[in-house]
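Got a structure for you, written out below as structure tokens; questions coming shortly.
The complex is shown incomplete by one protein chain, all other protein chains being positioned as in the whole.
Letters A and B mark the chains in the order given here, with residues in each chain numbered from 1 onward.
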């Protein structure tokens, strides 16, 4: 396994795990599902973005379905979140942070994988964003909410920023662990600033106004 | 055509037909759609799980799009359900039974097809469950309901049980019609017991409590 492949794998597994935590906590908070529903929503959130990415890119069957570690981490994240949800007082904050981490990591890895498969610049950016927002969009649709990517100004934008930095680094031939983490950090910081300072678009349901 | 291929085909067509009946009756009851909507929702419910399975597994174009019998059975099921809906007094019961049959059959066939394509144990189980719950999840999302797989404890679990029995039989080299029907029967019985005795997780909408 090349170092680059290991980097991809590690980032992908991290993204999978945090999205599983996020999806499962969302299931507890927003829809008050029981344990099977919680773990199921965690898995769909965790594996959704990667499956969409791999299906679109033609890397079939998706990595998720060839490597048991994705499966194990998604289930473990869901179970851990179910257990933690009884302890966490600030569920909302944890949900937001895990979502931002998953968004950041998946934007970078989706972009680098699309570039490795030889897609052009615009499609690569698009696939990076789709990978990043895919799992969360599936999560929101399944629990009957307007997806975050549509409601929040600073959700697609930070993912796009991370994708742009990633593809820039690849083109400049300086893509590696530092560039990947830097791109993910930029996405994470923009997203969290947006959440912290309420830089969101008006919610269509009018709930948060 | 080998006997095993015929078994797959027959089970797949049965699952397609009952899910078409189920989706169409759901369209009549839950969303009171007219005939085109009824047949369309029946088709999406019937063909959704198999299309997801084949896209993920890389069996492209999906069986549904190569073999006119899936198409014909899905349309026929939708039309039959539309006609029957005026006669059936116990629509709810019919919807539940058809859904349980489709769930059971698709769990078995999704699992055996994933195994035949060389996926590992965990991914095979996952694909079995995804095939089983996929059509119903599409159905629920389209009519604006939280999917059954998230709301009901005993929906993913029986599908997982059938998938586990199926893969066990395959590994022990005793997979055949008996094993397939046995696995499907276990799923069906667990699911119906769950429905009968109300072994469901709390509904997130609080409607059924």
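In this text, contacts are C-beta pairs under 8 Å (C-beta built on N, C-alpha and C of every residue); 3 or more make two chains touch, one makes a residue touch a chain.
Note that the coordinates shown come from a computational prediction; the quantities given were computed from them, not determined experimentally.
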**Q.** Residue, one of A:45, A:111, A:137 or A:166, that touches the chain absent here
**A.** A:137
Q. Of A:13, A:132 or A:149, which residue touches the hidden chain?
A. A:149
Q.
By the contact criterion defined above, which parts of chain A meet the unshown chain? Give residue numbers in ascending order.
A. 55-58, 60, 114, 117, 119-123, 126-127, 137, 141, 144-147, 149-153, 155-157, 201-202, 204
Q. What residue numbers in chain B mark contact with the hidden partner chain?
A. 27, 30-37, 40-41, 51, 55, 60-62, 64-68, 71-72, 141-144
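The definition used in the following text is that only the chains that are shown with their structure count from here on.
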Q: Using mean C-alpha positions as chain centres, tell me how far chain A is from chain B in Å, no decimals.
A: 29
